[in-house]
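Every protein chain except one is present and positioned as in the full complex.
Presenting subunit A:
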Amino acid sequence: MALRFIALLLVCQLLGEMLVVWTELPVPGPVVGMALLFVGVALRGSVPEGLDRVVDGLLANLSLLFVPAGVGVMLHIAMLREEWIAVTAAIVLSTILTIVVTGLVMAGLIRWVERRRQTEG
């Protein structure tokens, strides 16, 4: 049963990769696959029960999948030793700034939308 839904994920990815090659879009193939699956599920109107379980199982262990690529940092240790100040400053300052701006904009807009809905009744 689960095999069918694993195949579905792979088919979406494969179609995504093919579309990217064919259209020369600068987008990762799996992301196009994600868009295709989203459209498919939205058209169907619900998520098939078996697909639910396969996806939850896969996403529950999502962080494991970053490890092999992350270990690749060992190839860049020399570069990081030279540029660590720029990299650290960019990550820390930009992350703080992004959190502040996104949080304030979203909170402000929610208040604005909800106030408008109240006055409209």
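Throughout what follows, a residue touches a chain if its C-beta (ideal position, glycine included) is under 8 Å from a C-beta of that chain, and two chains touch if they have at least 3 such contacts; residues count from 1.
Keep in mind that, in the parts below, contacts and distances are computed from a predicted model.
Have a look at "LrgB family protein", "Multisubunit sodium/proton antiporter MrpG subunit", "sn-glycerol-3-phosphate ABC transporter ATP-binding protein UgpC" or "STAS domain-containing protein" and point out the UniProt protein name belonging to the hidden chain.
The chain we cannot see is recorded in UniProt as "LrgB family protein".
In the full complex, which residues of subunit A touch the absent chain?
Within subunit A, the residues touching the omitted chain are 6, 9-10, 12-13, 16, 26-31, 33-35, 37-38, 41-42, 47, 51-52, 54-55, 58-59, 62-76, 79, 83, 85-87, 89-107, 109-113.
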